[in-house]
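Right, chain A next:
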Amino acid sequence: MHTRRTVLAAVIALVLCAPAFAQDKSIVVASTTSTQDSGLFGYLLPIFKQATGITVKVIAQGTGQALDTARRGDADVAFVHARAAEEKFIAEGAGVKRYPVMYNDFVLIGPKDDPAGISGSRDIVAAFKAIQAKGAPFVSRGDRSGTHQAELALWKQAGIDIEHAKGPWYRDIGQGMGAALNTAAAMNAYVLADRGTWISFKNRHDLVIAVEGDKKLFNQYGVILVNPEKHPNVKKEYGQAFIDWLISPVGQKAIEGYKIDGQQLFFPNANVPGA
Partner candidate 1 sequence: MRPPVSDLPLVLDAVSVVTREVALVRDLSLTIEPGAPTVLLGPNGAGKSTLIRLAMGLIAPTSGRVTWGGRAESDGRRRAMVFQRPVMLRRSAAGNVSYALRAAGVPHAARARRVAELLAQVDLAPLAGRPARRLSGGEQQRLALARALARDPEVLFLDEPTASLDPAATKAVEDILRAVAQSGVKIVMATHDLGQAHRLAGEIVFMLRGGVRECAPADRFFAAPATPEAAAFMRGDLVI
Partner candidate 2 sequence: MHDGSSALALVLGGDPALYAIVWLSLVVSVSATVFAAAFGLPLGALLALSHFPGRTAVIVVMNAFMGLPPVVVGLAVYLLLSRAGPLGSLGLLFTPRAMIIAQTLLVLPIIAALTRQTVEDFWAEYRDELTAMRIAPLARVATLLWDARFSLVTTLLAGFGRAAAEVGTVMIVGGNINGFTRVMTTTIALETSKGDLPLAIGLGLFLISLIVLVNAAAWGVRRAGEVRAG
């Protein structure tokens, strides 16, 4: 009876107190649901591991949450798509440097029968105005993600104070891109999505692309190493190796090579100044 108890206590102690193996070859990357749900990481990371032997563990959250995770030191690298938030992150000293990696664009998804009458338009701001004017159902991510921040910026550009102008037509769900698309499909509503997730999304029902191609829908991704001075546990060599690979010609070519049904999802632009 006593030996059993001692063994049990020992096992418990081992499980709880043994620290994670210190320098195993892995990093934690806080990224967004759009990069996960589009399948990009499933494609890229094995290539990276093959090249460097480094395992990348991806936590997929909204941009806001991903940057918070990085801020807390629970990730080594942040890979998100909200430039303003990223620059703020650097400014407060939480990150070392922001590197542009790739872009895709947002598309406005909507029901086939187009209640707001905007289908085929290339003017996203006008489309937003029409949606609000007609009270057409609209699903918002509501989760401080890059997509959500882009959506809020567009409302602003349309001159609409969405906080006060929203009515029952505006469905703020507080979830990731996949969940938002599911909800929009079920509600037959408009939703702003990144093209990558849309292409790989399987539950479309009656949704189609309503508006695309507007320059304002440009969606830039950046990667940042978490500041090791703030969080000594950050694996800076491996983290930097990941960043360097992403922006290297090899990494950029890999990103370019990711296709679904023959369509390219993300466009590498690490060497474009000011991206």
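Per the selection procedure, all candidates are chains of the complex that A comes from, given by their letters.
Quick note on the criterion: contacts are C-beta pairs under 8 Å (C-beta built on N, C-alpha and C of every residue); 3 or more make two chains touch, one makes a residue touch a chain; residues count from 1.
All figures in this text were calculated on a predicted structure; none of them were measured in a lab.
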Chain A in this complex touches just one of 1 or 2, namely candidate 2
Quick check: in the complex, which residue numbers of chain A touch candidate 2?
1, 8, 12, 15-17, 19-20, 22, 28, 33, 36-37, 41-42, 57-60, 71-74, 175-179, 181-182, 185, 200-204, 231, 233
